[in-house]
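What you see is the complex with one protein chain gone and the rest in place.
And now, subunit A:
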Amino acid sequence: FRIMAGKVKWVTDIEKSVLINNFEKRGWIQVTENEDWNFYWMSVQTIRNVFSVETGYRLSDDQIVNHFPNHYELTRKDLMVKNIKRYRKELEKEGSPLAEKDENGKYIYLDFVPVTFMLPADYNLFVEEFRKNPSSTWIMKPCGKAQGKGIFLINKLSQIKKWSRDSKTSSFVSQSSKEAYVISLYINNPLLIGGKKFDLRLYVLVSTYRPLRCYMYKLGFCRFCTVKYTPSTSELDNMFVHLTNVAIQKHGDDYNHIHGGKWTVSNLRLYLESTRGKEVTNKLFDEIHWIIVQSLKAVAPVMNNDKHCFECYGYDIIIDDKLKPWLIEVNASPSLTSSTANDRILKYNLINDTLNIAVPNGEIPDCKWNKSPPKEVLGNYEVLYDEEMAQSDGPDRDLRSRSGQSTAVKGNRARDSGKPVLTTWK
């Protein structure tokens, strides 16, 4: 029986005050990665090294890290789409009602990722789809990059000739992941507020994939574009119109440093309830919770559910003008940079609540613990989905994705985060 003596020893390779202040306030001790450490907040490059076959790193029971070894199954754009497609096909094969399709062949409950293809691999499939709707706009995103780098929009096939497999200019040789792109149907009818486009950033903490246990941070936010949205083709090149990443918006002329172009999710809810009504707003938020849980379920089978790991993801979601949410991407390393004072407070609290869940009582961890924190430590997190709890309620409840906590916090839509099978939303 191990005695938990001594303070937690931490390492990080991300020099951000919101992290370091949180470690220090717990009285933890900073060490280097060569020493005996208990807690390592790593960048994604480091996690790759730690778990790579060559290094043969073995973590001991009192060591915790903040990434799952193969998180990229969820956080790389092409793999995320691949896993979701695979998940849907599996459900269809087993005849699950979740995989039900409508008369146009679209999944009723699982159509939450815009149509996406990998380039150059699926180029021909893409062309077929493109020709069905030649006036549509598509967004090209490099698989391996973040912060809006390398993204551009196209509305003509000629603009992506480079990726054609038959093209003489294509490089079959360098199929390395750095060259790969995904191309997705661009959501050109986003919900606008004040005439401006925005996306949602939500934080989701996963403590284990099998059984799936995940938490949603209540204080997500909307990121607004500074320039008025226009679907006009002449503005396709204007990234300030289309991309909501703060890294991009920060350099626009209109970027404001006091509010940073952000709204809280509760503001959004107030606005939508006031202008659209309560039912459709509740439905929207239920759907958002649903698509997050489904995306995690999709990758759960392939995830290396290493017990030393937890992960806090940044989910990017866009809402269209029919109030349907779309999953755009999932970030393994959501930015911890603060653009405003409020931002800094939010991120500080985010890390604080995350650590309270991942490292119980702030003591030296034992990765064999059951990863079931008491309700009191959740802070601003609420349980999004707890597979163990859901299963203990009965097998068919699994489809309802019921949260493990029975106390219904009002406005906590996680309570009904799953769609019942024969549904109200039909």
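One rule holds in what follows: a contact is a pair of C-beta atoms (placed from the backbone, for glycine too) under 8 Å apart; a residue touches a chain by one contact, two chains touch by 3 or more; residues count from 1.
Following the convention adopted for this analysis, contacts and distances are computed from a predicted model.
Comparing "TBC19 protein", "Myotubularin phosphatase domain-containing protein", "Trafficking protein particle complex subunit 6B" or "Trifunctional enzyme subunit alpha, mitochondrial" against the UniProt entry of the hidden chain yields the protein name "TBC19 protein".
Here the missing chain is touched by one residue of A:S274, A:N304, A:T337 or A:N361, and it is A:S274. Note on the undisplayed chain: of the listed residues A:S43, A:S96, A:N305 or A:N342, the one touching it is A:N342. Among A:G27, A:G95, A:P134 or A:G194, only A:G194 touches the chain that is left out of the view. From the set A:P69, A:G261 or A:P334, the residue in touch with the chain omitted from the display is A:G261, counting the whole complex.
Mapped onto subunit A, contacts with the missing chain fall at residues 193-196, 224, 227-228, 253-254, 256, 258-259, 261-263, 266-267, 270-271, 273-275, 277-278, 281, 342, 409-412.
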